[in-house]
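What you see is the complex with one protein chain gone and the rest in place.
Take a look at chain A:
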Amino acid sequence: MAYTTFNRTINDQMKEPMFFGNPVNVSRYDQQKYPIFEKLIEKQLSFFWRPEEIDVSKDRIDYQNLPEHEKHIFISNLKYQTLLDSVQGRSPNVALLPLVSIPELETWIETWAFSETIHSRSYTHIVRNISSEPHKVFDDIMLNENIMERADDVTRYYDELIDSFNLYNLCGAGSHTVNGETKSVSLRDLKKKLYLCLLSVNVLEAIRFYVSFACSFAFAERELMEGNAKIIRLIARDEALHLTGTQHMLNILAAGEDDPEMGEIAKECQQDAIAIFQKAAEQEKAWAAYLFKDGSMIGLNKDILCQYVEYITNIRMQAIGLKSIYSTTQNPIPWINAWLVSDNVQVAPQEAEISSYLVGQIDNQVDTDEFDDFDL
């Protein structure tokens, strides 16, 4: 049925499938088909943090002292993460909300996407601090081929789903000619697009972030860029939860009880699923090569990072019932786990920093002439 923001059909929400049933009317949580989504919401809310609470002022000095090739590694990762969270801050809402039929899942999606907007804001917090010309960092994202190449794969499945659903919503199933272009849509095809989209999101949150995480923590192991590492730990904790949310959706769909057709589609899509994982892993390995093109950093090089990508790709594939595709079975950088543990990731109150303006927090550590080219 066509999307409406408040569906007037009186329905039993407990009998709706997760997606493509009736649009949600009353947001109620007194009865829940899948209580896990409310638990995820509660957990996500308990994780709430604000970028401004993390003191990143020492990072400015650390960054200035980094050799050029390490600056490249640091800033490129930040740009890539900015791309990923730009997409994640809006796409689950735009693509998935119109398709959802149960309120606890709808609210989980909104809570999830909201937390991504915190990640986006934290990148500006970091960049403003390390650079007197933050605009140059952000402007370059759209011009950087290596990032744009990834943007294609990160957004493709969302965009195809949105595009098809718009047509279906307006014209229904069948073949339609719009602006001289003939396209056909069916509910089954939409379900397939949704399943592939969720897989691609799973890959984004489960694999694509981790090269960057590893580099951030490798700097922090040397006591460099520690404010950044603190933020990345908070982001990694959120991402682990998002990943779990998406794994639940994928596994519920694949089990087929929620919607038997979805179960069939999941089986049908096995090869596509493997291909999506593989392509992402290969792209991330290429990204590692780009990062280290001018030199490695202490504790990390391209080969170790590539092995790590293979290792987490295997784990993520197994989690959704796929066979692993790489022979790597050991984590080549076991020290990363200590950084990924979520306990004591809380910001200590004495470290909290209230000012939203970064000039305030660095002015007693940097000579005044440093501000000559500092434009606010």
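We take it that contacts are C-beta pairs under 8 Å (C-beta built on N, C-alpha and C of every residue); 3 or more make two chains touch, one makes a residue touch a chain; residues count from 1.
Here is the rule we use: contacts and distances are computed from a predicted model.
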Protein name, per the UniProt record, of whichever chain is missing from view ("Class I ribonucleotide reductase maintenance protein YfaE", "ABC transporter permease subunit", "Xanthine dehydrogenase family protein subunit M" or "Protocatechuate 3,4-dioxygenase subunit alpha"): "Class I ribonucleotide reductase maintenance protein YfaE"
Selected from A:256, A:299 or A:321 as touching the chain missing from the view: A:321
Residue, one of A:60, A:248 or A:285, that touches the chain absent here: A:248
On chain A, residues whose C-beta touches the chain left out of the figure: 36, 39-40, 43, 236-237, 240-241, 243-244, 247-248, 251, 315, 318-319, 321, 329-331, 334, 337, 340-343
